[in-house]
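The complex appears here minus one protein chain, its other protein chains still in place.
Naming follows writing order (A and B), and every chain is counted from residue 1.
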Amino acid sequence: MTAESVKNGKAVVVHNLERRFDGFVAVNRISFEVSAGEVFGFLGPNGAGKSTTIRMLCGILAPSGGQGTVAGLDIWTQAERIKYHIGYMSQKFSLYADLTVEENINFYSGIYRIEPSRKQERKEWVIEMAGLKEHRHSLTGTLSGGWKQRLALGCAILHEPPILFLDEPTSGVDPISRRRFWNLIYELSGKGVTVFVTTHYMDEAEYCDRIGLIYRGELIACSTPETLKKEYMPETVLDMQCDRPQEAMDLIEKLPAVREVALFGKGLHIVTEHSDEATAAIRSRLGAEGYHIEHIDVIVPSLEDVFVSLIETHDRMEKPLEEVKR
Amino acid sequence: MKFRRFRAIARKEFIHIFRDPLSLGMAVAIPMLLLVLFGYALTLDVDNVGMIVWDQDETPTSRNFISRFGGSRYFNIRGYAQNYRDVVRALDTRNAMSALVIPRGFEGQIGAEQPASVQLFFDGTDANTATLALGYAEAVASEFSIEVLTRQLKMVDGRHMVLPLDVRPRVWFNAELESKNFIVPGLIAIIMMIISALLTSLTIAREWERGTMEQLISTPVKSSELILGKLLPYFAVGMFDVLLAVLMGEFLFNVPLRGSVVLLFIMAGIFIPGVLALGMLVSILTKSQLMASQMAMVLTFVPAMLLSGFVFPISNMPKVIQFVTYLIPARYYVAIQKGIYLKGIGLRYLAGDAILLVAFGMVIIFLAIIKFKKTLN
Partner (left out) sequence: MFERIRHMLVKEFIQILRDPRMRYFIFVPPIIQLFIFGYAATMDVRHIATAVYDLDNSVASRELVGRFVGSGYFDIFEHVDTNERATELMNRSLVRVILRFDAGFQSSLLAGQSAPVQLIVDGTDSNTAGVVLQYGTKIAQQFSKDRFTERLARTLGVTPASPGLTIQTRTWFNENLESRSFYIPGLIAIIVMLTTLTLTSMAVVREKEIGTMEQVMVTPIRPAEFILGKTVPSATIGIIDMIIIAVIAVLWFGIPIRGSYLLLLFATGLYLMTSLGFGLLISTACQTQQQALMITFFFFFPAVLLSGFMFPIQNMPRIVQWITCVNPLRYFMVIIRGIFLKGIGIDILWPQMLALFLIGVATLFLATKRLHKTLA
């Protein structure tokens, strides 16, 4: 149960992984690698194929094509053995609602055959970590989202697996609990645990060591957050503060240099391929209408900007292909 | 197969059962209810069949004849008709199930040694009761007929003639001919099939529906540990139900138990796992509680009630259906139950059926374990 079972320092290796459901391609030949000890995020909208991928890696869903290894074990032929070395938290944090906190922990303890000598210690550790000391005898169904989430995480790591798969672990949980949860993830990562997380929260993606952007079953980008923000976006993003942003937006949209405009906070974010040209055009257009512009600056794009841009590019490329197919 | 994982599953299932007192209560209450109903309220014995009489003769002889019916335990005179319409009305409204019509001149004919006849009408809707009532009626009439003959003879000859045949009917095994004596033992088999259909058919489907199964299949737990672990608590519930049924049969209904009690429980212990596993197999295959319950009802409970020999004797069924009953485990268990209770027979006669039940149980459990896949879709 230690990191030595990881081959070449790679916890997860995936090559051309594919999954079809009755003609619908949920995961379309994706390839990536996750290093040991990394916090790897799988980012994408709902239905993109995140859960499907994670399920294939956990050995609970058979792939339709491609190859993959987890902890050095093949996901086609050694799926059952993989389950000894991983912890999995499914999307519904499926704990047994009619069992108490302690009973749930005891159950998973038994399932993972934790040695009797360590059993008590591990149980106390999970209860402590999840902050459930006063609730050890409460029925899990009565707990609020944040507690359930931490308990589910705890149950998944009772046996100290080297690799952790978390499927949308923070959905429906309040921001403070989310933050707390990510602190736990960092702790684990610090101890050398590989954490593979799927999420659709862009801000969470920033917490990861590396991110894979997945859209409609395809991996459209895979790199560190920094690199993605700096190098993946062909366009520039301008941040502008002005008065009457809503009306300003209507005017600016039509400018040829402007690819896209969106409200952002009290101002606007403008996506353009030619930032100088666009800045000039905007100043002149708005100036002509009497708008007062506080500032227009080039900013580092947020991951959301990057993602949206990449998706749109992908869509533009996909469209002609689709029509040919039909 | 690792014991600790098995134990974890079994323990969890026990907790589920006890945390749902409503279901558990039903699992105990339904058998008890059925036993009480069958023990007290339900009987196939035919008594007090309603009869309406149209006595067109109104003589001592005709009244004597009528009293044979009214006085017997089988018939109950509900009224006297004055015409045919009354008779029809009585049968239509189910005020009476049978009608006796004695023609005018009945006494005269009997006295004059001429052929006499009466008419009996039956409402055949309830074929069972009608058949039995018909039989009784014919028996009553037959007796009367023989008496008439004998008296006629006496008047001719004065000698006392005896009937050639002395028919001695004897009943073995259930001399009281009480239907509850054979229904209660068979009922235990039915109860087991019901519990299996209701409880185990839901358990696996429920985990799929709630999402907890997805979590479970990502762990190293084996199919065999899961199935057997889940079976154990329901087996305990089942044996408890059997104990309850046996106790109620003994102390509440005075159903005679002539065979060995130990054998009774051993046989129950052999029968129950297979039946529970069948319910579980349904749960594995359907993954939906609603569907599992429908399928389980058709597969376990309906054949148990109809084809096991519990109420409808198998030998009365068409050959094809009889053949089918060989595939139904409840058939063997009902026979075993009746055998132990009423005939007091032991392993010497029951070994064959017992072995079949063991084989059945093992096959179904094996199937359940194989069919359970630790993957989605």
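The criterion applied here is as follows: a contact is a pair of C-beta atoms (placed from the backbone, for glycine too) under 8 Å apart; a residue touches a chain by one contact, two chains touch by 3 or more.
Bear in mind the structure is a predicted one, so any value in this text is a computation, not a measurement.
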item	value
Touched by the hidden chain, restricted to displayed chains	B
Residue touching the undisplayed chain, where the options are B:91, B:188, B:217 or B:268	B:91
Which residue of B:64, B:83, B:119 or B:254 touches the chain not shown here	B:119
Given B:291, B:356 or B:376, the one touching the chain that is not displayed	B:291
Residues belonging to chain B that touch the chain removed from view	20, 22-23, 26-27, 29-30, 33-34, 37-38, 40-48, 50, 91-94, 109-110, 113-132, 134-139, 141-142, 144-146, 148-149, 152-153, 156-157, 161-179, 181-182, 194, 198-199, 202, 206, 209, 286, 288-291, 293-295, 297-298, 302-303, 306-307, 311-313, 315-318, 320-321, 335, 338-339, 342-343, 345, 349
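Everything that follows uses one rule, which is that only the chains that are shown with their structure count from here on.
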item	value
Whole-Å gap between the CA centroids of chain A and chain B	61
Touching residues (chain side chain B, partner chain A) in the complex	2, 4-5, 7-9, 11-12, 15-16, 19-20, 210-221, 374-377
Chain B partner contacts - residues on chain A that touch it in the complex	21, 55, 58-62, 79-80, 83-84, 86, 88-92, 94-99, 103, 106-113, 165
